[in-house]
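So that we are looking at the same thing, I have put the structure below in structure tokens.
For this depiction, one protein chain was excluded, whereas all remaining protein chains were kept in their positions.
On to chain A.
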Amino acid sequence: MPATEYQGSFLSRISIRRNQVVSMDGNHEQELEELEIFQKNISERFSDLISDDSSSSSNSASSSEPFLSIAWVRKLLDVFLCCEAEFKAVLIMGRDPSLISKPPLDRLIPELFDRAVKALDICNAVMHGIDSVRQCQKLAEIAAASLEQRPLGEGQARRAKKALAGLLSAMGIDETSGGHKSAERSWSFGRRGGGGGGVSVTKDRGSGQSRASTWGVPKNWSAAKQIQVMSANLVAPRGAEASGLAMPVYIMSIVTVFVMWALVAAIPCQEKTGLATHFQVPRQLGWAQSMVWLHEKIGEELKKKEKKGASPVGLLEEIQKMEKLGQSLLEFSDGFQYPVPEEKLDEAAAQVADLTETCRRMEDGLVPLQHQIREVFHRIVRSRTEVLDVLDHAGKSSAPSV
């Protein structure tokens, strides 16, 4: 796994350095150098996420991971895990613990923790978002399987139509007008209704859509708002602080908010209205250039969707593809009349093959993606505990002098 490779070399470098200069406590030059390496690594990692052709056109098939595909998001999470490990190394490894209990870190660390906890909730919401993508994947599979049958009759077309209509409505797209419905219904994040039961429920859920998709976060929770709050107090350190530990804390905060923002953008998540404008990557910083580019690219996509009056369900490449193919195949099944002209049939067959391929990529990628998000979750929890332990030590050892 690339994550561990990166991390290993960097961590050992840092610890060796620290050991060499252990007598010269607070060697400023060394600190600056570390900070520089940290920034350089961040910059490199994120530029890896920009593949050669995605910079020219975002939709062309790339040799590595297509922009915003499941594979790409997994790579993004790898990058996060690497950055996180290095950050922790810079912050606490072999360092005098009292350093992080003094200003300005005594203020910055709790803020960082606050963001970390919000990130955990985003991880949970996204985990559930992926569950709902899997629901859609199943509908797409049903549709594809029906349309693959030969001879293709009205029976199969009808079945496919039902599944596709269910798929698009689960995605929050109104199949009759072709446009998106209001954000209210997107991704079947229906509110947890009380009671229910009985016959009427069957009707409400003709497509067998479950109401149980809000798990993970309470109903008034909003992913977009979390992002907004996380980035609200992000201020770049100035003056002397800029060369101290305040800098890596700031950088890591930006990385965290960016990665969470991108996750929320890519994957269905409860309430993301206004996501496009809720977070900006600072443009003037050298290490953030790739991030700025990625942010712009994703932001454009978000705005495009929002302009169409859609609540951005998820920019994940596979989801977008599923939506497009779903709409087109729904049209095909809707107007289905036997016999179908050969060329139309061929066209549909190609789309079905595409849809099947997309489903396969989801089948292969979504569960590992969920596991990885959980890994991010645990990593954030663990790091928080580790830093707290250091603070605890610092608190105890410095208590008499205070």
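By our rule, contacts are C-beta pairs under 8 Å (C-beta built on N, C-alpha and C of every residue); 3 or more make two chains touch, one makes a residue touch a chain; residues count from 1.
We take it that contacts and distances are computed from a predicted model.
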From "Alkyl transferase", "Exocyst subunit Exo70 family protein", "Translation initiation factor eIF2B subunit gamma" or "T-complex protein 1 subunit epsilon", the hidden chain's UniProt protein name: "Exocyst subunit Exo70 family protein"
Touching the hidden chain, out of A:V73, A:M171, A:V217 or A:L275, is A:V217
Could you tell me which of A:E44, A:D106 or A:E154 touches the chain that is not displayed? A:E154
Per the whole complex, from A:D96, A:D121, A:E241 or A:D354 the residue touching the absent chain is A:D121
Considering the complete complex, of A:A145, A:A236 or A:L285, the missing chain is touched by A:A145
Spell out the interface residues on chain A facing the chain that's missing from view. 117-118, 120-121, 124, 127-128, 131, 135, 138-139, 141-142, 145, 149, 151, 153-156, 158-159, 162, 192, 194-199, 201-202, 205-206, 208-212, 214-219, 221, 338, 367, 371, 374, 378, 381, 384-385, 388
